[in-house]
Structures are given as structure tokens and as C-alpha cells.
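A single protein chain has been omitted; all remaining protein chains appear in their positions.
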Amino acid sequence: MKIFGFQIPSVFSLLIWAGVWEVIGQLEWVFIFPPLSGVLIELWDLVGTNAFHKASISTLKSFCYGMFFAITGGVSLGFFMGRVDAANKLLGMWVNIFASAPLSSLVPVLILLFGLGQTTIIVTVVLFAIWIITLDTLAGIKHVSPSLIEMGQSFGASRWNLLYKILFWAALPEILAGIRMGFIRAVKGVIIGQLLVSIIDFGQMFATFSRNLYMEEFWALTLVLFVFALGISSLIGEMEKRVEYYAGVRD
Amino acid sequence: MSSPSASVATPIASPSFRISQITIWRVLSLILLFGAWEIAGRVPISIAFPTFFETMSSLGTMIIDGRMAKAYAKTLEPLVIGIGLSTAFGIIFGVLMGLSRKFQWIGEPIFIVMQAAPMAALIPLVTFLYGIGVAAKVVAVVILAAPIIVLNCFRAVRNASPSLIQMCQSFQGSQIQVIRKVIIPDAAPMMFSGLRLGVAAGFIGVILAELLITPNGVGDLITYHRSVAEYADMYAAIFSIVFFAAVTVGLLEKAEVTIFRPEKKGAA
Partner (left out) sequence: MAIAEQNTIPLAAPTFSDNNIVEVKGVSKFYEPDIQALLDINLGFPKGQMTTLLGPSGCGKTTLLKIIAGLLEPTEGDVFVNGQLVTGPGPERAFVFQDFALMPWATVLRNVSFGLELRGMAKDERYEIARRYITNVGLEGFGEKYPHELSGGMRQRVGLARAMAVDADVLMMDEPFSAVDEQTRRQFQEDLLNLLSIEKKTVLFVTHSIEEAVYVSDQIVLLSPRPGRINKTVRPDIDHAASSDEIRRGKNYLDSVEEIWHELKGYLE
């Protein structure tokens, strides 16, 4: 969109939507949409509270643990399936099923097995994120140009050399894309897990806010989480761009 | 091991040989996971972890006595309506945004935000507006499924082949003809794969809504049997929904290949 000849980046259209929200809120059409200004003021108070600090630290912890397991597990599983055909044939079907399964239905089982605490949240994060990382890593390995592998072999590269000097780097763009998608899914997973466990961290806050109709608080918390999710995905997007320069050479 | 590629034609096995090979691996793969499940259940790793066969027999009972059918009727209705609505949104907004830079400017960022953000957080709010009926579940499906469907439709239209469009224009095709006869058909495969992703997200949404707000459907089967400690029934319900979602998504994927990408048939 151009105004007075200036190209306005499209992110700014979000400001228009924010304006729409404010107007709807001021008109008091529906009580679940309080004015954005009120939400922002509430947000300022919210991030100062102890409860919020505790919840964010604990959520961030579950998130980081979960992502650590998801990335190490997903990347190694992807490599394994990419290099060992039998593993791919045995596990491929399950990885694909779990990647698109309604994992929210598994959370009740996790609660049974791991209790109403942080472990359940961590496992939820892993379950949400690991499959897409595996699939993307696998795709990356499968797309490595055969001649690049032959090049390594023709110079007598050992299996290990081939793996960490060629395959890993060649598959890196796909691996990063998988990790970015994994992060996005993990944020969703951590929230779904906490909503269902509902007695810890943000899940408990959401439950309290919605039970008591604290709509401004509810939206403030939602906004914080949205910003966090977007921040993470654009951060990894940046990293991806850095390695993109060679992704184009692929085909 | 992947064998080094050859410049010569790859072997073309006879179809029957191929199919039997695939079937064998499928069966092995099923045995692997279900076997692990059975063993874990027998150990048992937890009192709340029934074996595979217990779960399957529960599943059989639940199918025969009609509990499954009732629950699925409750779950699928909002899912189908929600996906239908999301698809309609997707095509309308996607085509508008794909064809007009102005619509793209105003629409793309908000849909990207919705796709990347944990929209599930909003589900508890839905009940204040729509109660605990079908409408609430439909909304839950739409807020999770619509963003991905809209974005895919938009990208599909935006990436429609420029040379095809110019071809149509060179034969004096009108703007409407270009859209109807070239852009939409060219964008169809990618729109359809957006639909597939949307369905997967919709399943998550409807189950989450049933677990969180509306006490019926498959989600309620899970909650109810957990509360009365009938774990085999609970696992059967979960197994059935994961299986059902996998089959649905798998069929959509197959349909995508058969309808839109015949060149990929067999390779997929």
C-alpha cells in the first residue's frame, strides 16, 4: 500500500486492525472484546505481577526442555530415517500420522501418566514439535544432491565425515525450517497442555480470568503469548535467511 | 542405504511386486508400534496404561453398542460445518488477497499472526458467546483451521503461473476468464493442500473444545472414561480419533495426488 508515494510495510496494517478492535471495544458490542487500550493498560500491570513472573519462568522452562528434546530427538530421528531405508519404511508411517494427528486428544493420557505438573507440559511440547522436525530433517537429507555425496565418497570420506561435513550442512536449510515450524507448534502445544492441565502457570491464569470474566486480563495474557510466538518464529526466520543463500543452489 | 543415483533409467518393478513390498513394510510397522504398546501395557508401565488388545476389545464393544457412532456424530457435525466455513473464507479472502495488493496489505499480516499464534488460548472465551452447543465447537474449528486455509489459498493464487496468465491474456481472455479458467485451476492443488492442513488443525480444535467446554462427542468419551477410571475405553476413544484423523488426512492427500497431480502418482 502506498500513501503519498511512500510504501508502507504491510505489518502496519495490524495497526488498522488494532483500531478496529478499539472501536468495537468502545462501542461495547460484545463483552468479551474490551477496548484494546484497556487491555494494554492491564498488560502493563500484568507483566509486573509475581504470578506472571512465576508462570512465565516456569512455562519458558518447560518450553526450553521440551524443545531441547524435540530438536535433538527430531533431528537424529530424521537423520536415521534418511540414511537407513528400513528405519524410514518402519517409522515413516507413524511419524506422518503423529505429525497431523489431533494431539490435543493425547494430553489427557499424558496427565494420567505424568501427573498434573511440569512433566506433562514438557512431554506435550515434545509431542507437538518433534514430528515436523523429523519430517523436515528427513526431507532435507533426501534432497541432498546425490552428486554431493558421490563427491565426498570419491575423495574417500568416511561415513562420519560424510555426515558432519556434507549431509548436515546440505540439509541445514530444511532442518532450520523444521525447527521453526516445531517452535510454532510447541508454543501451541504448551498453551494447549496448560489449558488442559489448568492448575499450573498460564493455564491456571487463563482459567481464573475466564471464570471471573476478567476479560482485559485474559486478552492481555493472550497478547503476551502471541507476541512471544511471533517473536520466536521471526527470530528463526532470520536465521533461515542467513543460510538461504545456498539453498537456492539446490535444484 | 540409499544407493548412488545412476544416469540410467531406474528399475521399474512390476506393480504386484511393489504392492506386496509396501504391504509387508506396513504390517511390520504396525506390529512394531502395537507390539511395543502391548508389552508396555503388560509390564505395566502404569495402572492407567491398558494393553493394546484390551484397548482394541474396548474399541470393538464401543463400536457395537453404538457409543462411538453417537460420539462421532456429535464431533463430526461441527467439524464439517467449521471446515466448510473456513474453506469458504479461504477461497473468498485468498482470491481477493491474491489478486489485489491492497487486500494483501491489509489481510496477510493478520492471518500470519493468527496462523503462528496459539489461537487455542481463545477457546475458553468462545463459550461466553456461543454457549456449549454446536456453534461453540464450530467457532473453535474455524479459529484454528481458517488461517492456514486462507493463507494457502492466497499463496496459491499469488503464485499462479504468470506465463499461463499471459497466455490467456494473449488470446484476449477477459479478467474474469483469466481468473476462472487459469488462475483458479492452476491454484487448485495448493488450495487443496491448504484444506488438508486445515482439516488437521480442525481436528485439534474440535477435540480441544470438547475437552475444555462442551461435554459431548469424542472429547467427552475421553473425559468421562478417565473420570470413572475405565482406561481401556478412554484409550479406545483416543485411538479411534487419531486413527480417524489419520485416515481422513491420508485420503485427502491421496485425492490431492489423484485429482491434481497425476504426474506425481506412484512417486508419492
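Every chain is named by a letter (A and B) in the order it is written, and numbering of its residues begins at 1.
The rule we apply is simple: a contact is a pair of C-beta atoms (placed from the backbone, for glycine too) under 8 Å apart; a residue touches a chain by one contact, two chains touch by 3 or more.
Because the structure is a prediction, the values reported are computed rather than measured.
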| item | value |
| --- | --- |
| Per the touch definition above, residue among A:Leu148, A:Leu163 or A:Ala207 touching the missing chain | A:Leu148 |
| Residue of A:Ile71, A:Ile166, A:Ile179 or A:Leu195 touching the missing chain in the full complex | A:Ile166 |
| Positions on chain A where the hidden chain makes contact | 145, 147-148, 150-157, 161, 165-166, 169-170, 172, 243, 245-250 |
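Operating definition for what follows: only the chains that are shown with their structure count from here on.
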| item | value |
| --- | --- |
| Contact set on chain B toward chain A in their complex | 1-2, 4-5, 25-26, 28-29, 32-33, 45-46, 48-49, 101-102, 104-110, 113, 116-125, 128-129, 197, 200, 203-204, 206-208, 211-212, 218-219, 222-223, 226, 231, 234-235, 237-238, 241-242, 245-246, 249 |
| Contact set on chain A toward chain B in their complex | 1, 8, 10-11, 13-14, 16-17, 30-32, 83-85, 89-94, 97, 100-109, 112-113, 146, 149-150, 153, 184, 187-188, 190-192, 195-196, 206-207, 210, 213, 215, 218, 221-222, 225-226, 229-230, 233 |
